[in-house]
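Since the structure comes first, as structure tokens, the remarks are kept for the end.
Here the complex is missing one protein chain, while the rest keep their positions.
We call the chains A and B, going by the order they appear; numbering starts again at 1 in every chain.
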Amino acid sequence: MENEKNHIIPYRTFLYVLALLITLTITSVAITQIYLGTLTVVLALLIAAVKSSFVLRIFMHLKFENKIFSIAVVAIALLISVVILITFLDYLYR
Amino acid sequence: MNIQPGVMEPSFLEYKGKYKGIFSWIFSTDHKRIALLYLFSILTFFVVGATLGLLMKFELIAPGKTIMTPQAYNAFFTLHGITMIFAVVIPGLPAVFGNFLLPIMIGAKDVAFPRINLLSWYLYVAGVTLVLISQFAGQGPPDTGWTFYAPYSFRTTGNMLPAVFGAFVLGFSSILTGLNFLVTMHRMRAPGMTWLKMPLFPWSLYATAWVQLLATPIIGITLLMIVAERTLHIGFFDPTLGGDPLLYQHLFWTYSHPAVYIMILPAMGAISEIITTFSHKTIFGYKFMVVSVLAIAFVGYFVWGHHMFTSGMSGTALYTFSLLTFLVAIPSAIKVFNWISTMHKGSLDLQTPFYWAVAFIFVFMIGGFSGLILGSLAANVHLHNTHFVVAHFHFIVFGGTGFAFFGAMHYWYPKITGRMYDTRWANIGLVLFFIGFITLYGPMFYLGFKGMPRRYYDYDEVFHAGNIISTMGSWVLYSGLAIIIINLFASLRSAIKAPSDPWGGKTLEWTIPSPPPVENFDEIPVITKGPYDYK
Partner (left out) sequence: MNSTPKIHRDDLASKTGMWFFLFTEMLLFGGLFIVYSVYRFRNAEAFHLAAHELSIPIGTINTIILLISSTTIAMSITAIQKKNKNLALILLGITIFLGLAFLVNKYFEWGEHIKEHIYPGSAVLALRGQGDVLFYGLYFFMTGLHALHIIIGLVFICVIAVKIYRDKIRPDNYVLLENSGLYWHLVDLIWIFLFPLFYLIT
């Protein structure tokens, strides 16, 4: 079975995404310098999630692969989150 | 699909390739040879583990010292657990029957990554070697139990590092097998075999493979953390440094509970095949069987806290885990109903594999019900760490996976070896084994309920009678086992050659010669019907 469709991503696309990722990185550094309490962590992780989605969808080609791969990645992220959540049912309420 | 008479392709056993002798086996990437390599290793370690158990039971025939010191007893139950769990029942059915049958049952010539398959076996051998080394090197064998609980596991002078690394390597072997099976089923099903035309044993391997893939890394990292505690004093589980020993338990059981589903799901798949074939009737509720096997794998991921009810978790955690534990029993029950319904009004052929399957249902249900008892919070407070737990998991793991393993051995024996086993001795072995099994483990429910702790070298005189009965059961079981295994080996030299389809089965493995040729199929079959077409 040969490669399905030889979809080629232009060099430019990668460079645009890189610029975006660096911008988001610097933003996250700047934001976390401001004291926002617990919101700081949430924002930092949110930005990390956005960066990840670009890496996953463009660099790792998920946008152009069968949807099932994207679903699996999200499912695994959810799985880890649920395990952490259930673990916290212990730690939060001790 | 059958080989034409007269065109005798060599079977996979006779095939002569690049390597000679033993190298033609240990360098082989043929899934059927790898399956037998695993069978040889797993049977060896099963006998090791069973012998350890036999000796432990002998120690327990009377209070006080019988044949070993307390320290030795701790080392014995640790090695018994590590061997049985990591080297026997977790690889168990997938490594042996999954490897042998999966490609054939889906109409493929091999698994997706044959060389990684061989690597899985090499990792298995490396892992068990490390575990064995832990017994003889350093300051004495590990004595923590197979559960390696912190903080003792990083404080004990026993030889933890090789054992922990061994378990880690064995986990990696398991991950690669799961990965291989997943890709195999996704990419290599025969033309026309849609997902819902795939037989139930492959489906059970599919669900199992997801658990192998997604749960095993958790214990991998946990074991690495134990190594870091022992060598670097990193503090994750050390209360004097701020760590929480209970977090170790959370992490350990987040894998080790799904691990029991790695053990039981392929067993259930094999039982589905056996019951269907010997009822000469299509499985009752095929779709429910598929959904239930996936549901068990999924829900089973979230119940791990039921191993920790008395460890100090919050009340919220307690009742959440108890509720989820009850939920996971439901799909298992569905399977039992469907097996019985399959037999109902079927044309039963009473053969050895079928007897194993019926015995499986019996002991699995006892194990399962006792699991629900343990899953009830109030009862658990009384029963945790007693012999009730020991009885429960032996009924459900040894009874479940073990019985299914022996059933599968006899069911697929003609296909794998090309011979028929001696039925009389097989059945004698089974009966002895079964009587021994019930006698060995049955009293443990009572002993536990009355308060006899587990993993204790000694016990109060009030438990003596029950222990005598139990130990005698171990002798009967062990002799039954000996008869079964010797019979299987002796029958290799039987004069009776097995046909392609001795049982009247409908799945693809019964359409090719016994034993199969190297490439399984002359031509990849085209599938037009469901897997159990008994019209």
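Structure notes:
To be clear about the criterion, a residue touches a chain if its C-beta (ideal position, glycine included) is under 8 Å from a C-beta of that chain, and two chains touch if they have at least 3 such contacts.
Because the structure is predicted, anything quoted here is derived from the model rather than measured.
Per the touch definition above, the residue from B:P70, B:P191, B:G235 or B:P499 contacting the chain not shown is B:G235.
Although one chain is not drawn, the whole complex shows that of B:I221, B:V462, B:L492 or B:V526 it is B:I221 that touches it.
Residues of chain A that touch the chain left out of the display are 1-4, 6, 8-11, 14-15, 17-18, 21-22, 25-26, 28-29, 32-33, 40-41, 44-45, 47-48, 51-52, 55-56, 58-61, 69, 72, 76-77, 80, 83-84, 87-88, 91-92. Seen from chain B, the chain kept out of the figure touches residues 12, 15-19, 23-24, 27-30, 33, 109-110, 112-115, 175, 179-180, 182-183, 186-188, 213-218, 220-222, 224-225, 228, 232-236, 241-244, 247, 250-251, 254, 518-519.
In this section, only the chains that are shown with their structure count from here on.
Centres computed as Cα averages put chain A at a distance of 37 Å from chain B.
Residue ranges of chain A in contact with chain B, taken from their complex: 76, 79, 82-83, 86-87, 89-94. Listed in rising order, the residues of chain B touching chain A in the complex are 214, 246, 250, 254, 301-302, 305, 312-317, 320.
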